[in-house]
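Below is one structure, written out as structure tokens; the observations come after it.
Of the protein chains in this complex, all but one are displayed in their positions.
Up next, chain A:
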């Protein structure tokens, strides 16, 4: 199968699951062709609401739907959801713990050509700091499909981080996708790579590179960044004694920060974080940016060697 972006899987999942879950409504802010909510719109026009280019209103309206028992998915780019409408998310959704799913696409630098103004690299940090918020960042099409159904079944505010770029399959067979439980993708004994979203498949590539050098890497898909799966992190740290985190996000406040917080307090081992090094991105082809900003499979492998050397 060709590469599928998690945003495409999201759109397809909504269109499919809308049949079964009649309470799902979808709101967008003039980006339905990009966020892929237009698949849902075509199938269930009565349950699709275009809010126009007004993200604060998008989030507030979704909150209103949730107070009436609907399960609203509010979609726009990650930048605008968590940036433009931060306070609406905090006060109109998270504080009253309303059942709104913020499905934010085009996250991270793999958005590519549109450049820094559109590349959300701080969205996870922002959402992590908000009480009551759950954060899910699926790795591939199958896990995105699973994440959307899990989100529908979960009652509470959720931020779902989705990508623009097509990604290879991480999962070839059905998986158990449970919110708050990471997935052990590959077992290893020398180092653990904990990744989320698009970075999971790069972590798998890095693991293959390390294998050629005789290094056995464990790979974890931490699809739920909050609440994070502490048991899985600590268990793996006890086994391998060295951790690398990999995320398409600023190294401040994201997955790497979350993992480091757990390990510092509960089971200190060397941690090396791979992520955007507190700089803004730029326009370019996604995979060129991945190289340029030092978050490629090669960079993850190098980080793994560093982490092992620190043991």
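Criterion: contacts are C-beta pairs under 8 Å (C-beta built on N, C-alpha and C of every residue); 3 or more make two chains touch, one makes a residue touch a chain; residues count from 1.
We adopt the following convention: contacts and distances are computed from a predicted model.
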item	value
"Putative MnhB-related membrane protein", "Transketolase", "ABC transporter ATP-binding protein" or "Lactate utilization protein C" - which is the UniProt name of the missing chain	"Transketolase"
Per the touch definition above, residue among A:34, A:56 or A:216 touching the missing chain	A:56
Chain A residues that touch the omitted chain in the full complex	25, 46-47, 49, 51-52, 54, 56-57, 59-70, 72, 87-88, 91-92, 95-97
